[in-house]
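One structure below.
For this depiction, one protein chain was excluded, whereas all remaining protein chains were kept in their positions.
Our next item is chain A:
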């Protein structure tokens, strides 16, 4: 099964660039990515630019409306994701718990819908 791990955190929470903790934190991401790649679990994953770069678009009555900012103004924002190929939810949750931001923010795990 494919699972998407959605990484949520407040941007001012957790290790910040320029601090001593930031290096090990980023190394944590590199190690995690390497681990899931090695294990053959990694299907994809990206980090996203800051939420200040977000633009939200909607179409109503054929009219496109563009708004500056994220989909919803919440404290914790989507900061990145992984898509992992796991045998079941337990395995996906075990990997999700190893994502460095699980220790600061939260990681939502959702199965990917497969159309076959």
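As a convention for this text, a contact is a pair of C-beta atoms (placed from the backbone, for glycine too) under 8 Å apart; a residue touches a chain by one contact, two chains touch by 3 or more; residues count from 1.
Going forward, contacts and distances are computed from a predicted model.
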Per UniProt record, name of the chain withheld from view ["RagB/SusD family nutrient uptake outer membrane protein", "Sigma-70 family RNA polymerase sigma factor", "Putative zinc-finger domain-containing protein" or "Dihydroorotate dehydrogenase B (NAD(+)), electron transfer subunit"]: "Sigma-70 family RNA polymerase sigma factor"
Missing-partner contacts on chain A, residue numbers: 1, 3, 86-94, 111, 116
